[in-house]
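These notes are about the structure you will find just below.
As you look at this complex, bear in mind that one protein chain is not there, while each of the others sits in place.
Now for subunit A:
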Amino acid sequence: MKMEDMSLSGLDNTKLEALAQDIYSDLVEDACLGLCFEVHRAVKQGYFFLDDTDQESMKDFEIVDQPGVDIFGQVYNQWKNKECVCPNCNRSIAASRFAPHLEKCLGMGRNSSRIANRRIASSNNMNNKSESDQEDNDDVNDNDWSYGSEKKAKKRKSDKNPNSPRRSKSVKHKNGELSNSVNADPYKYNYNTGINYETLGPDELRSLLTTQCGVISEHTKKMCTRSQRCPQHTDEQRRAVRVFLLGPSASSLPDADTMVESDCYDASDGQVLMSRLQWDGSSDISPSDSASSKASTNNSDSKKPKKKKSLGLNSTGGGGGGGGGGSGSGGGSSSQSSLVGLSNRKKKPKLPVPPAPSIYDNLN
């Protein structure tokens, strides 16, 4: 076969192979030559060594391989053990703790003023406690108002960031300041400014209670200035405070009627109730699901899992200070008094109640 091929084609495998090899080595030599020319030109033009770093710099950046030192030659925890002397209190402080210490020491920075305020508030409390104790004696036996629930509410709050401005309930105003001035302030500060109920007359109290939560804080003895639906206090507390402050007759509180009704209703029936209370002017409050988005920003997000009965009456809702959860009592112009009682009802603490009702009030 091979011989025939040879005679026929004049080529055979070995020759072909040899030819292939030759062609291959020609190609490789071409490549080498190309490289040589390139290098030679670079040498002659002077740019052959340009992309190299010079020897000296190479030594500067050599990899370091000693113990206690990283590959750049830097010591890792060089400043850890160093101590600095505080210029203010002349104490020797660890370097990594120096900045926070200085913040507190000099009284500058966000947290130090907060802590100082709290300390002032609590020291005020200690001073005031002896006075208010006598007045509160009869209230201690009041079953409705339990300190425990307030403590619970407080504990929930303490889960939050301790440094956030909302945490502190300390008073920025001195005791005895009138409610009027305080009303404006909640919108300015993040602090929960409190009111001392002792200094307020019954009329003032009543008007206050129709717009604000009013629950008296255990340690500061001040009324909560948040809205009727503030999540810190339950409606029971609000009702109890109203009973306490305005008298058991609580003529201003329409507890009886609305209480009964609301107990019967589920959140879903809120709409029905709402229509009933149309005169109130609040129309678009659905305690349970839908309108939550419409609700005031505070309440729109989360609904607390506990479903307490009744809640429809959010219509009166938000009213006063920007719609809180729960049953707001009508902050609006008309007919607040009758609706005040609603606030005392047990409701979902975080019902979305839009502040809209008050707007609607005006429309009606």
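As a convention for this text, a contact is a pair of C-beta atoms (placed from the backbone, for glycine too) under 8 Å apart; a residue touches a chain by one contact, two chains touch by 3 or more; residues count from 1.
One rule holds in what follows: contacts and distances are computed from a predicted model.
Not every chain of the complex appears here, and the one that does not is recorded in UniProt as "Transcription and mRNA export factor ENY2", selected from "Ribitol-5-phosphate transferase", "Transcription and mRNA export factor ENY2", "SERTA domain-containing protein 1" or "Rab proteins geranylgeranyltransferase component A". Among A:Leu33, A:Val69, A:Ala99 or A:Ile120, the one in contact with the hidden chain is A:Leu33.
Residues of subunit A that touch the chain left out of the display are 9-11, 15-17, 19-25, 27-37, 39-40, 43, 48-49.
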